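Have a look at this one before I ask anything.
This part shows subunit A:
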Amino acid sequence: MLEFQFASLAAFFEMAPHGVYVWPIYGLGLLVIGGLTWVNARQHRQAIRMVQRNLEREETHES
Partner candidate 1 sequence: MGWRWFHQWGSPRWFYERAGRWQLVCGWLALILLVVGSLWGLGFAPVDYQQGNSYRIIYLHVPVAFLAQAMYAAMAVCAVVLFVWKMKLADVAMQSIAVMGFAFTAMALISGAVWGKPTWGTYWVWDARLTSMLILAFLYLGVIGLRAAIQDPDQAGKACGILVLVGVVNLPIIKYSVEWWNTLHQPASLKLTEKPAMPASMWVPLLVNILGYYIAAAYLVLGSMRAIVLERERRATWVKELVGRA
Partner candidate 2 sequence: MSIEKRMLARELKLIAARPGDIFKPMWFLILVISMVPLALAPDSDLLAEIGSAMIWVATLLALLLNTEHLFQSDFSDGVLEQWLFLDRPLAWLVGLKLVAHWLFHVLPLILITPIAGLMLSVPTEVLIALLITLFVATPALTCFSGLGAALTLGSSRSGILGVLVMMPLFVPVVILAAGVLIRATDGSDTLPLLALLGAFSVVAATLVPIAVSAAIRLNIGGSN
């Protein structure tokens, strides 16, 4: 069942004749999931920074 279907690694990456269609799609999948992960992390960082800024502002108000 688990038999590598291609003669060589090069043949795997070429995936004749459809490599040009298959590989970019998987690249895109990686890009989208990776990109969204990055966007989430950035949004999270920004939220924390905003709370921090508010805290600092409150401190200067009080002093």
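Note that in this section contacts are C-beta pairs under 8 Å (C-beta built on N, C-alpha and C of every residue); 3 or more make two chains touch, one makes a residue touch a chain; residues count from 1.
Picked so that all candidates are chains of the complex that A comes from, given by their letters.
Small disclaimer: the values here were computed from a predicted structure and weren't measured.
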Touching chain, any copy counted, for subunit A within the complex - options 1 or 2: 1
Touch list for subunit A against partner candidate 1, complex: 1-6, 12, 15-19, 21-22, 24-26, 28-29, 32-33, 36-37, 39-41, 43-44, 46-48, 50-52, 54-55
